[in-house]
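Just one protein chain is left out here, and the rest sit where they should.
Lettered A and B in written order, each chain numbered from 1.
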Amino acid sequence: MGNYKTEILICGGSGCKASQTVLTAKLLREVLEENNLSSEVQVVMTGCFGFCEKGPIVKIMPDNTFYVKVKPEDARELIEEHIIKGKKVNRLLYVDPKTKEIISDSKHMGFYKKQNRIALRNCGVIDPENIDEAIARNAYTALGKVLNEMTPEVAIDVMKKSGMRGRGGGGFPTGMKWDITSKSPAGQKYVVCNADEGDPGAFMDRSILEGDPHSVLEAMAICGYCIGADTGLIYIRAEYPLAIERLKIAIKQAREKGLLGNDILGKGFSFDVELKYGAGAFVCGEETALISSMEGLRGEPTFKPPFPSVEGYLGKPTNVNNVETFASIPEIFNKGAEWFASIGNEKSKGTKVFALAGKINNVGLIEVPMGTTLREVIYEIGGGIKDGKKFKAVQTGGPSGGCLTSKDLDTPIDYDNLIAAGSMMGSGGMIVLDEDDCMVSIAKFYLEFTVEESCGKCSPCRIGNKRLHEILEKICKGNGTLEDLEQLRNLSKVIKDTSLCGLGQTSPNPILSTLDNFYDEYLEHVHDKKCRAGVCKSLMKYVIEPDTCIGCTACVRVCPVDAISGEKKMSHLINQATCIKCGACYDKCKFNAILIK
Amino acid sequence: MELIKVTIDNKVVEVEKGTTILGAAKKVNVDIPTLCHFKLHDMNIENKPGGCRICVVEVDGRKNLAPACATDCTEGMVIKSHSVRVINARKTVMELILSDHPFECLVCAKSGTCDLQSLAQQLGIRKIHFEGKKSSYRLDTSPSIIREMNKCIMCRRCEMMCNKVQTVGALSAINRGFDSVVSTAFEMNLKNSTCTYCGQCVSVCPTGALTEVDDTARIIRALADPSKTVIVQTAPAVRVALGEEFGMEPGTIVTGKMVAALRRIGFDQVFDTDFAADLTIMEEGSELLNRLGKHLAGDKTVKLPMLTSCCPAWVNFFEKQFPDMLDIPSTAKSPQQMFGAIAKTYLADKMGIKREDLVVVSVMPCLAKKYEAQRDEFKTNGNPDVDFSISTRELAHLIKQTIRDFDSLPDEDFDRPMGESTGAGVIFGTTGGVIEAAVRSAYELHTHKKLPRLNFEELRGLEGIREATIDFDGLPIKIGIAHGLGNARKLLEDIRAGRSHFHAIEIMSCPGGCIGGGGQPLHHGHSSIIKARQAAIYKEDAGKAIRKSHENPDIIKLYDEFLGTPLGEKSHHLLHTEYFNRKK
Partner (left out) sequence: MTKIKNLEELKQLRDQLLSKIDLREKGEFPEGRIQIKVAMSTCGIEAGAKAVLNSFIEELDKRSISAIVTQTDCLGYCKAEPTVEISLPDHEAIVFGFVDSKKVVEIIERYIIKNELVDGVITPAQYEVINNNGLGGRVNG
């Protein structure tokens, strides 16, 4: 060990793997072998680096060079130039979009500068399939510390003092949850890790499990010790094969080392972890539905109380926490509750991972201290809006959340502020919208999701969301009325007020927040039959400006439905009845003779 | 018992801890409407998914509205049951439910007894402000039950009955969101599922989604056919429930009026299934004594306990779910089928007509009887022993179609010979009744002594599983009773595991027995109705001159003239059957 003089870290997260990093790694190793460097240079497949916009990422250590968008065909050059000749491959280095400066140390990139990676601390650093690397990074020492130095009460107190709140979206104080479960009558209890990540575009839990599974296993064991449980269950969606694979490896390795199983670290505490697979129903992220699903029943929520802390899996007290919550916990014990509580702001402590997506330059996974403003996230970390377009809104909290506008940009991000602003933290989805996004369509998109994902158990969610979606469709088609807008608001409120679980209680949020912030856009759709973003096809038409059209027939040839007529060298005409508004003619016309009206 | 104080609509009420808001509201006469909630008090049957959200109320300090049926009271809770917010939410939710329901009330089988319909009235819904897609599912027809799931409102009562109470597992929710509906596995036809046709799903369905197959039109056609002689038999539980359909108090006995009505409808002869029940006792009781005798003599091939076999849903249940135990139930046919077999032979001969020209109709508290009547083993050359079986509800419809005033009909007697019955035959209609009837006869046939008493209170009641030991003059006979298939399953599993110590077990599929059958007037969750019917059954029994099956003079005559002896060759041929493995 320690023989290697250089290490090449390559991203093995799902996203980068899809861009052939397995092949790239293989080629890197082959070229090293050719040059007799295999004993000096090691290629390590790590978890996600987060900067997915620029993936696949390759990082060379110890000279800390961060290569972006590395393809298999770049492997030879990387070895021959960088490793052998000591020359950086400039074309694969990151260029700051504003200063045009080449930056090879990721710490100096805007994307990473303001981040503070606690939950993601090992992602992109260690080989998740090798427990030794996790141990070298302190894995299981927090568990050891808790088992050796703390009673469950003391450990729960540490959690309370840290101010940790559930990262799955609810924001319930984690220490308090542990406390309640620990106080439920002794006997069989369970620790459940909720890995049923379902928000559109969110992938933080997947990245953590793929990049650092041991941090979750360790925290589950700590939780087990605190609440008096000997069994941990990870409810993970079957669509996460890589995360499942890495968890299986991690569990096996932890068992082999005696870090899971009987009498862990000689302290008489036993704990083991099993995987339970979900079929990818969004509602199963709700803890009671999750438990039903784990029990082999239909994934439907039940009313609370009884809370899972009292009556959960198989009727036994069950503590359910989300992946990101667990992943942060070992560091709380390693570095102390005070350290954790010093990060963040008054009511929300620590950091939060966000999946930054949409019309933003730096798409990816970020972890920032609570209290970071939306502006910092969008303009500094996110690098601003794509193609220099105008910022319109940012959607947070996934389908349960809402849209925040430029007036909210300086809001420090935390649980309470986001709710006060009309949205929510959720599991950390953050989708940036620009002037080309129609807010009615955005609301419709989210409703489509909840209609699809409602379990159907309670009538307001089952039928109400469908009706909301139908009204939005009507508005987008140009058939909406002012009464429809009123109905949207009333129905939204009733659905929130009467639905059984968190899904229905929040599903109208995208509508309510867009109604509040973008009522003028709704009015335009209803009143003027106009969609300013040009998204609602029924509300726009392509027309040919007769004076500009020279009759080149390019549009005629490209139209898939023969909707355009006109003699050569004569001005053309689009038959609106036939036109499907695909926009092909618009893109094709070189003379800007086709207009959107 | 910890008591807590809550305030509902400014009324303070003290309730036990664990009482729901709905329960507390009842105490102060505050009416909170419900839809999916369903409870049979004292029978351990409750449907409380908290799904319809009709019963929502406002609770001070709570962010959203609370479902009254599923929210427990807490100390100091302040509840508003009809604030503007509550009324608006309730009506909106009701409109949503109605927006996905066919507007076919005028022609719906449930019209008038539909919970959804009456709730819409109660809430004063006059307009549905939402329009959009409506659920559309194919119609599923089986021999007994029709599923018209366009009318399903996802209350899940049927699912609860089918899975929790009956453990049949034929129905459960499938699909998600707007497309979710209660259905069979893989949306197969009910007749291919594990369904036993017990009809308990039908008896709790608040809408017209689950109804019985309506055979009344076929009966009217048969009655109009001059070449046919149409006779009818009526099961014991029918006479104590039929009156409810005409606004009478639950538990009113309408035997005489029912007979009169059937004659006016046009049946040529009106007979009593109770007669066949007495016959069943002769055969089943003899079989029990036979098995018991061999068992006591040390014959290890004899299976005990012997289980009753009168209940067709129960037969379906063990054929589908316990095919390894087909030799445990009695081979005796059910009274309905014994009646049919005797009617189409003995009676047809007496009347001098061919069996093809005799139409046997049965009126049953049951939907599984429809399927039973269609079984191949109960047909001769394709001609069924029982041609049509209709439920108590269908009989009521038939009467309403033909007779103006049921109440004022005179009391009339059944025709003979197959109308004569004993009190033992009557109590077949309730849980515990078949085995009590069997005990009354088996005791005397076995001991050749007169029974010291006729009422066996230890066998009566509504406990799901009951047991008693009856002293057969020094021989203790251990008896088990189960009603509800979930309870039956427990006893069957005991037998399979070798844990059962009973000699005889009575099983009825429906909670309460036939009085709570799937074809009875809807009880809408009032267990008091089932209790009243049970009391009426025992009252009818007590009023009978003869109360032991083997003393029925027409039964004695039947054996003399036609059958010979119980378990004899003719009996074996006509009155016993065999069971088939129907496990999929």
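To be clear about the criterion, a residue touches a chain if its C-beta (ideal position, glycine included) is under 8 Å from a C-beta of that chain, and two chains touch if they have at least 3 such contacts.
No experiment lies behind these values; they were computed from the predicted model shown.
Here is the thing to keep in mind: the chain we left out touches A in the whole complex.
Taking the complete complex into account, A:145 is the one of A:26, A:69, A:145 or A:537 that touches the chain left out. Interface note: of A:222, A:259, A:283 or A:430, the residue touching the hidden chain in the full complex is A:259. Of the candidate positions A:74, A:133, A:453 or A:497, contact with the hidden chain is made by A:133. Contact with the omitted chain, checked across A:34, A:63, A:338 or A:587, is made by A:63.
Listed here are the chain A residues that touch the chain not shown: 1-2, 4-7, 9, 40, 60-65, 82-88, 90, 102, 104-105, 107, 125-126, 132-133, 135-138, 140-141, 144-145, 147-148, 253, 256-259, 265-267.
Going forward, only the chains that are shown with their structure count from here on.
Between chain A and chain B the centroid-to-centroid distance comes to 54 Å (mean Cα coordinates, whole Å). Here chain B touches chain A in the complex through residues 49-53, 56, 64-65, 67, 70-72, 85, 88-89, 92-93, 96-97, 99-100, 129-130, 132-133, 153-154, 172-173, 175-180, going by the rule given at the top.
By the touch criterion given at the top, residues 281, 298, 300, 302-303, 305, 451-467, 470, 487, 490-491, 494, 496-500, 505 of chain A touch chain B in their complex.
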